[in-house]
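Every protein chain except one is present and positioned as in the full complex.
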Amino acid sequence: MLVQLKVNGELRSADVPPETTLLKMLREHLGLTGAKLGCDVGDCGTCTVIVDGQSVNSCLMLAAKASGRDITTIEGLANSADLHPLQKSFEELGALQCGFCGPGMLISAKNLLDKNPEPTVPEIRDALSGNLCRCTGYTKIIEAIQDAGRAMSSAGA
Amino acid sequence: MATTVKDVKKGAKNLTTDKDLTAPAVKPLTLPKDNPVIYPLTLPESEARRQTPAVGQRASRPDGRLHGLGQTKYIDDLTFPHMIFAKVLRSEHAHARIISIDTSEAEAMPGVLATLTGKEIPVNSFGPTLQDQPVLADSVVRHRGDGVAAVAAVTEQIAADALEKIKVEYEVLPAVFDSLEALKDEIKVHPPHSNIYTSKVIKKGDVEKALAASDHVFHRQFRTQMVEHVPLEPHSSVALWDGNGRVTIYTSLGRITLGREDVARTLGMAQSKIRLVGTIVGGNFGGKNEITNEPILALLSKKTGRPVKCTFTRGDEFISSTIRHPFIMDYTSGVNKEGKILARKIRLVLDGGAYCSWTGTTIGKGSILAPGPYNIDNLLVEAYAVYTNKTTTGAMRGFGAPQVCFAYESQMDDIAEKLGMDPLEIRLRNAFSEGSSSPTSQVLQSVAVRESLIQASERFGWKEWTQ
Partner (left out) sequence: MIRRGKGMACMWYPIGFTVAANPSAATVKINTDGTATLLTGTVETGQGALTVLGQIAAETLGISTDDVHVVSADTDSTPMDTGAIASRTTYVTGNAIVRAAEVARQILFEAAAPLLDVKPEQLEARDRKIQVLGFPSKSISIGKVAQHSESVIGRPAIGSASYNPPTVAMDPQTGQGKPFNTYVYATQIAEVEVDDETGEVEVKKIVAVHDCGTPINPMLVEGQIQGGISMGVGFALQEEILFKDGKQINPNLTNYIMPTSLDMPEIEVELVDNYDPTGPFGAKGAGEPTAVPTAAAILNAIHNAVGVRITSLPATAEKVLAAINEQRAGEGKAA
């Protein structure tokens, strides 16, 4: 079946079997391998993307259900001029190690900062609670999100 | 129409007099708004990366930039033209003889291109110390994670469906799950061999005499559990051949030199005909240090003439990839009334799972580290690893150190409590210094345990802390 959706501001479509998840459609049909397959059942968060302003485990959403909606993936975080402040702070503070949880983590972080520009540490921990990381202990990730939040607030203000 | 010399000269003349090209290129580019770029046009420079000297700099990682952009390619992100997908069928029993494997119904499914069983693998065994593990079990399965057959199909879904059509006839055998039971050797996992497949002894001084002379003797048994590495990236590989009979395997394996040797051995091929390539491993922690599917995918690729990819499911990661050894640890320590440890006697029983894997290293390190970073003149460590019909235990961050540290540090606090001493005090009284003799009588250099104890206590505020 033909599924059409907007991904990172671009209209994309693909002909996919009906049981295809949004994750599989992004990775295998649209060439966007940023979102990862870590468990395929919504436990690990490596597949997190933003659908119509909500962060979602794309392995749990059928591509058909995403039809016509507005998706943001990790590939859409930077614009052609500049890196997103989250990408800058994550890099500078060494927040990611193997990086596999990274795309999901950054999307959850962006979703948080878009709604809550100066989150407290407990609020950050809560926002990331669906994104598992085995390498970093989350410490530098939390620091980087605080850092990016401050940068975004002072830039936006 | 062939270009004549005249035409070329004419062309050249135009180039050199073309006004736009002789002018300096300062005209700003205006890119259309929807111009797709793969990275932003302005990228931050890292100061730390450009400093000399380089050691000690908080230099950012180049892969950190790519992680943030979502551009890091892990093995599962790779695709190749005409790539197909493989899945592996795992054992239904913890211990059983394989009577027959019938793949005909699976092969008949539309979209299934090939199957593979253990009998087709030229040398069906591997392992870093003992080659006791089959690539695909062909006669006996020893734990539920053992692979028994593999399928390659045009989509992952068809390959998964085809697994259900493979008929395996088993003769269930009695199984042993408890490591202390396994020590009795009544049910053997690898007959005729004993279940005790490796052991270690470290002996120094006279431990019984010293225990008898101690003012206090402490004894306790400690146990640790089965845990998994849980790398966020599941194991993944892609195998493909070229027209010259060379196979390239892209793999999440952390040890490609060893991997190539193992693939060469199991497939009976020259190493020069094999190429192993890694990108970045999405978390290893010890679980991706030996081959898993690589020879299987190489053979399936050869059979089908197409690149074959296989990525473990999260379930496969738990049941089929290696886990940490559960330890049963008996610690007996003799101390004098000043708190000096005179003797320590340790027995370790390692649950060695169905296959050896990295047990040799784990039992070695575990035994050496078991007494702790303490000056103890009279020592006996006896360690045994036994086979059980459970998930293969392998290398996991620490090779036995986290387990024995739990035991020896718990006992230190027991000793401190009984003698009315501060936990910091008892440790400083016994800890290694520069030049101390290790449990194996090695003279230690660059020792920093006392410094770490004092520094940590100061940072934490150990003495001032109140409940």
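We call the chains A and B, going by the order they appear; numbering starts again at 1 in every chain.
In the analysis below, contacts are C-beta pairs under 8 Å (C-beta built on N, C-alpha and C of every residue); 3 or more make two chains touch, one makes a residue touch a chain.
What you see is a predicted model; the values in this text were computed from it and never measured.
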Going by the touch rule at the top, give the shown chains the omitted chain contacts. A, B
One chain is left out of this view; which of B:I274, B:L297 or B:I376 touches it in the full complex? B:I274
Residue numbers in chain B that touch the chain omitted from display: 46, 48-63, 93-95, 143-144, 175, 177, 200-204, 220-228, 230, 253-260, 274-286, 288-289, 314-315, 317-319, 323, 361, 364-365, 367-369, 372-373, 381, 389-391, 395, 397-399, 401-402, 405-406, 408-410, 413-414, 423-424, 427, 431-432, 439-442, 444-449, 451-453, 455-457, 459-460, 462, 465, 467
Provide the residue numbers of chain A that touch the chain removed from this figure. 39, 41, 43-44, 93-94, 97-100, 124-126, 128-142
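Please note the rule applied: only the chains that are shown with their structure count from here on.
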Using mean CA coordinates as chain centres, what's the chain A-chain B distance in Å? 28
Chain B partner, complex, touching residues on chain A are 10, 17, 19, 27-28, 32-41, 43-44, 46, 73-75, 77-83, 86-88, 90-92, 94-96, 98-103, 106, 132-135
Footprint of chain A on chain B - complex, ascending: 31, 34-35, 37, 39-44, 46, 58, 60-61, 63-74, 76-77, 79, 157, 229-234, 280-283, 285, 311, 313-314
